[in-house]
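One chain of protein is taken out of this complex; the other chains stay put.
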Amino acid sequence: MQLGIVGLGRMGANIARRLMRGGHSVVAFDVNSEAVAGLAKEGAKPARSLKELVDLLTPPRAVWVMLPAGKITEDTIDSLAVLMAAGDTVIDGGNTYYKDDIRRAAALRPKSLGYVDVGTSGGIWGLERGYCMMIGGDKDVVERLDPIFATLAPGVGSIEKTTGRDGRDPRVENGYMHCGPAGSGHFVKMVHNGIEYGLMQAYAEGFEILERKKDDKLPEAERFDLDLADVAEVWRRGSVVSSWLLDLTALALAENGKLDNFAGFVDDSGEGRWTIEAAIEEAVPANVLSAALYDRFASRLPQRFADRLLSAMRAKFGGHVEGKLKP
Amino acid sequence: MQLGIVGLGRMGANIARRLMRGGHSVVAFDVNSEAVAGLAKEGAKPARSLKELVDLLTPPRAVWVMLPAGKITEDTIDSLAVLMAAGDTVIDGGNTYYKDDIRRAAALRPKSLGYVDVGTSGGIWGLERGYCMMIGGDKDVVERLDPIFATLAPGVGSIEKTTGRDGRDPRVENGYMHCGPAGSGHFVKMVHNGIEYGLMQAYAEGFEILERKKDDKLPEAERFDLDLADVAEVWRRGSVVSSWLLDLTALALAENGKLDNFAGFVDDSGEGRWTIEAAIEEAVPANVLSAALYDRFASRLPQRFADRLLSAMRAKFGGHVEGKLKP
Amino acid sequence: MQLGIVGLGRMGANIARRLMRGGHSVVAFDVNSEAVAGLAKEGAKPARSLKELVDLLTPPRAVWVMLPAGKITEDTIDSLAVLMAAGDTVIDGGNTYYKDDIRRAAALRPKSLGYVDVGTSGGIWGLERGYCMMIGGDKDVVERLDPIFATLAPGVGSIEKTTGRDGRDPRVENGYMHCGPAGSGHFVKMVHNGIEYGLMQAYAEGFEILERKKDDKLPEAERFDLDLADVAEVWRRGSVVSSWLLDLTALALAENGKLDNFAGFVDDSGEGRWTIEAAIEEAVPANVLSAALYDRFASRLPQRFADRLLSAMRAKFGGHVEGKLKP
Partner (left out) sequence: MQLGIVGLGRMGANIARRLMRGGHSVVAFDVNSEAVAGLAKEGAKPARSLKELVDLLTPPRAVWVMLPAGKITEDTIDSLAVLMAAGDTVIDGGNTYYKDDIRRAAALRPKSLGYVDVGTSGGIWGLERGYCMMIGGDKDVVERLDPIFATLAPGVGSIEKTTGRDGRDPRVENGYMHCGPAGSGHFVKMVHNGIEYGLMQAYAEGFEILERKKDDKLPEAERFDLDLADVAEVWRRGSVVSSWLLDLTALALAENGKLDNFAGFVDDSGEGRWTIEAAIEEAVPANVLSAALYDRFASRLPQRFADRLLSAMRAKFGGHVEGKLKP
């Protein structure tokens, strides 16, 4: 079927490519005209403005917005809402805060404009592996767009079938899920990312414990100089901690076992933060997910005010002189 | 080759079976004579005592002890040390504390007895999938036992190859690793389990945030009644959080989406605790791994003294009356 | 000076009392007419409505709203804004979210109405001890209300003077502080409560470690049956952990060393949650403050879904049967 795509960054362009490979027709727009021209060479119909994009689509239209969450996505959807007609649908495929989806869907409903939020996981591997999609929106709209989702999704592939799923929604095994009303797709994706932070931090702490086991402050008989690339690799085989993140860890460590090609300043995106806010709203204890987020904060801070305050207290009550940076 | 196995619980018996299927010869002993008789029917040579087991083996002997960590393993190894001869080897395949391995290996060395510690992951799936093994001990002894490890390991299977590993130890890709001297195998396995706790807790917190999103204390427009079995399943396909633990989660949720076949009292084993001790010894911050362990402690505690103390303080400074158990 | 007070719950009534004892004149209103009548007997001028309260005050008026944070406070301030005149001031003494203060102050400014937010600590002890106040608002308005704050505050009392404060704002040593513009008072009070949670949890965990040291699962030689009331008391004398919260702990434990007059379901208020949100907005790692909040959540939850999921995973990968509730 036909789809408009707004935003041709890495994610948007690859989504367009995977759709075109799957036989769909793509009309593409980006503020960067070179990105549009590039994708036009690969078969997309280029648009020079949002208006032209809308004009080039046959109603009922569907436009997939793939832009950074926040003001630019908001503005784009506002503009589309003016340009589009009853029966058309806006898809937000970015990392939007799910409460914004709920608000937008309610705002578009009186105009009979559909709103679908798609949480998309797969990163730079999605073009080849397919995208795992968590979708929120009205049932009929989501079903009308099914050809798009079916093409973008990974499909059943070679992954072993989970027993006990007979009679369940077959889309799920193909890698996409209609989670519920507007917002629910991004909510599930948000928690997905929250979990992702937790998983990553669990590996990170564990590998650091392995790495520091060679520390010469430990008793000599209790030091081990472990080959971390091999540890990651062996755990990929039959161990309880095998995962895709571990596969990537094995890859990175095979390239550089000390990881000194990285500095260790770790960014975080909205989803990790919003997951904690959701936990607090629901009064769910989330020590692991919070600690994972906080470690990223700490990774980007130099010596902290909090720590200077600890040093100050220790000086005051015990006359303690500060320690030194550990080499 | 020939191997003695002491301890025919689920793990020990399955290890024996996988070895026999692989063409090895097994001499088996357990204090439970029925377990011995059962395995004898499957082809093992039965022993009625440790002494008989040792007598039935041809030097240089190798005896795999697969018993609960602690006194029973310690006593068995002490007895074997008396019965065995120079050049023989004891393998501890249980979940022993790695410092006990270091101590034992040092104690056996003067008698020219080899000591190998094998951290074994794979649980009840190991018989079919093979066991991921982390091995500590002297190089020559570990290499002599290679046929055993090669058979027990999963092998390369269908798992995608990690690029950049050319020239590296090929055993690792087969699912077993010689980590270093005695103790290092169990140390790596210990951290493996520490990470396992962290990964599990990350999923657990995330799924609880999803599950409680239907809570009627939330604003109605922001409630979602999500199908958790489908969420787990869809994340298996192309998402960043795919893992074997997620596969098992999908399986459990497909059987019972409310998980009310479980009460939620979660045991912990020594490895999770020792991982924290190692982190502390090395001065490595391990908030995620600790929080995962503590959640298990909390799951087994009724209303805590700590919480009663919080209530007491609140009553004293603010006249606050306690809240109620949340239904 | 003259002050209107709206809301005669425990806090509001005691604030009125302390002001009247200090020679101020109070006009009081509450939806509960009995509360108004009661306070009238103690010398307050009773009002039967917000309108009457405003009419009874001489411009420039000041009205202290002491109601639960949220809709009722919001509605009351909206009503006052209509009834009051340019030059008048609304004081919110409740536990309002500081961003609401910022919004309200901006909304009242075009009408030349002042807005002051007062974070008030002191609980049920404030009537006698005085209230510690953190104040946000315009400089001139805060200064005009100084007689009120000076009376409500504890004063310098017998607390030892901090050296190095010469030339600093003398109000602070009297127990009240003009923190900055509107919202800053409640922001400082919010963080105060976040810290309070953390302090309480530190004691709670520590005393639980002491309490469980008699557990018969520990080796007999390492068990201690400690008198916790005495521990709390002795720490009040010259130890580093002495504090007012410890004083209250000693009091509670002297009454009932097992604290079995409490069930341990611990409520939390908005401030603890907002503190975490502020930490996340600022990217400040706050593991301790978060963990303190989460423990309160956990105290009110029965067996958690998260824990059932852990049990489910363990059953799947290891065939583990669940543990039992610890008596």
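First chain written, first letter: the chains are A, B and C, and each begins at residue 1.
FYI, contacts are C-beta pairs under 8 Å (C-beta built on N, C-alpha and C of every residue); 3 or more make two chains touch, one makes a residue touch a chain.
This one's a predicted model, so the numbers in the text were calculated from it and none came from an experiment.
Q: Would you indicate which residue among C:His24, C:Lys51, C:Arg129 or C:Arg144 is in contact with the undisplayed chain?
A: From the options C:His24, C:Lys51, C:Arg129 or C:Arg144, the contact with the absent chain belongs to C:Arg129.
Q: Considering the complete complex, identify which of C:Asn95, C:Asn287 or C:Ser311 is in touch with the unshown chain.
A: Among C:Asn95, C:Asn287 or C:Ser311, only C:Asn287 touches the chain that is not shown.
Q: What subunit C residues would touch the chain not displayed?
A: Here the touching residues of subunit C are 99, 102, 106, 121-123, 125-126, 129-134, 153-160, 162-165, 168-169, 172-177, 179-181, 183-184, 187-188, 191-199, 201-203, 205-206, 208-210, 212-213, 215, 218, 221-222, 224-227, 229-231, 233-247, 250-251, 254-255, 275, 278-279, 281-289, 291-292, 294-295, 326.
Q: Go through subunit A and note every residue touching the omitted chain.
A: Those residues of subunit A that touch the unshown chain are 10, 123-125, 200-201, 203-205, 207-208, 211-212, 244-245, 248-249, 251-253, 259-260, 262-267, 287, 291, 295-296, 298-320, 322-327.
Q: Kindly note down the residues of subunit B that lie in touch with the hidden chain.
A: Counting over the whole complex, subunit B touches the hidden chain at residues 240, 268, 273, 276-277, 280, 283-287, 290-291, 293-295, 297-298, 300-301, 304, 306, 317.
We take it that only the chains that are shown with their structure count from here on.
Q: Of all the other chains, whose mean CA position lies farthest from subunit C?
A: B
Q: Using the average of all C-alpha atoms in each chain as its centre, how far is it in Å between subunit A and subunit B?
A: That pair's centroid distance is 31 Å.
Q: Just give me the whole-number Å value for how far the CA centre of subunit B lies from that of subunit C.
A: The computed centroid separation for subunit B versus subunit C comes out at 47 Å.
Q: Counting only Cα atoms for the centres, state how far subunit A is from subunit C in Å.
A: So the centroids are 38 Å from each other.
Q: Which residues does subunit B have that touch at least 2 chains other than itself?
A: In subunit B, residues 123, 125, 201, 203, 205, 208, 212, 244-245, 251, 287, 291, 295, 326 touch at least two other chains, as defined above.
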